[in-house]
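Mind having a look at this structure? Questions to follow.
Here the complex is missing one protein chain, while the rest keep their positions.
After this line comes chain A, so read on.
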Amino acid sequence: MKPHALLALGLMAAPAMAQDRPVLTVYTYDSFVAEWGPGPQIEDAFEAECGCDLQFTAAGDGAELLARIRLEGERSEADVVLGLDTNLTAAAKETGLFTDSGVSDVAWDLPIAWDDPTFVPYDWGYFAFVHDAGFDAPGSFRALAESDTSILIQDPRSSTPGLGLLLWVEAAYGDEAGVIWDGLADNIVTVTKGWSEAYGLFLEGEADMVLSYTTSPAYHLIAEDDDSKEAARFEEGHYLQIEVAGALAASDQPDLAQDFLAFLATDAAQSVLPTTNWMYPAKTPEGGLPEGFETLIQPDEALLIPEAEVPAVRDAALETWRSALSQ
């Protein structure tokens, strides 16, 4: 009976709150809005200063989020989209639905320079293979291909990290990417639809390594007090994922939307992200990184394919990937 009563209360309360405060609608991906994700804390902090009602709507992952915005077009209720990444920003700009962020002069703590007028970065991470402590992990794609180390990866067609790996190999090896994939074919235990399936299988002991992030061990260390997971450092460098937010041109709350984008760069937002989204903050907050992040590996080089080249590169790389793994 109790959940029912709560549900009813919630339904009655919603219109009352919406009446006296302007509503800022933010579309984001699924894991952002969960109770254990960054959403609730970000919402509280922003509402404390904006005099508005911040409402999240969740849609799958970053790519599904963009698909949804494209479906809705200019009629979208969304004022802000939060959760695209640098592999999607070119396609997002091409829709013409986004407008300038109005955020500049922020001293970002990103591995690359950031001067995009449309999108505001809020966190970032490196893709990496995660393994159990004590496992003698290979130190490069070539070494991995030659070893009998087993790995779990995600499908680039259905998964953000999967696409990240595709572009990682592409950025590191260019024309030789096909050779690398041929070499990796017998290391791959299986290819999963999304990150969750692959990571779940890895925790069940199905493979030596799983494609994830360099920050994954921090979750186990900080949330579970478990130091048994490590990320393997690859000498080619690691591919970057920078997660961004942008304001929609058709928003009926353009000022609030810009305020929210500016808010994302403040300590109030940035201090929430490392231990809820398990990524690096785009601008390190005053208190520094949470304890435990200092144990994470630091790649020698940050790899990133320029956003404008991504659409063409990714289609060619997908063909290479598919033919190498389909034999």
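Throughout what follows, contacts are C-beta pairs under 8 Å (C-beta built on N, C-alpha and C of every residue); 3 or more make two chains touch, one makes a residue touch a chain; residues count from 1.
The rule is short, and it goes like this: contacts and distances are computed from a predicted model.
A single chain of the complex does not appear, and UniProt lists its protein name as "Thiamine transport system permease protein", one of "Cytochrome b", "Circularly permuted type 2 ATP-grasp protein", "Thiamine transport system permease protein" or "TAT-variant-translocated molybdopterin oxidoreductase". When you scan A:G102, A:G200 or A:P254 for touch with the missing chain, the hit is A:G200. In the full complex, chain A touches the hidden chain at residues 3-4, 6-7, 10, 30-31, 33-37, 39, 55-60, 63-64, 66-68, 70-72, 75, 77, 91, 150, 155-158, 185, 188-197, 199-201, 203-207, 216, 219-220, 223, 278, 321-322, 325-326.
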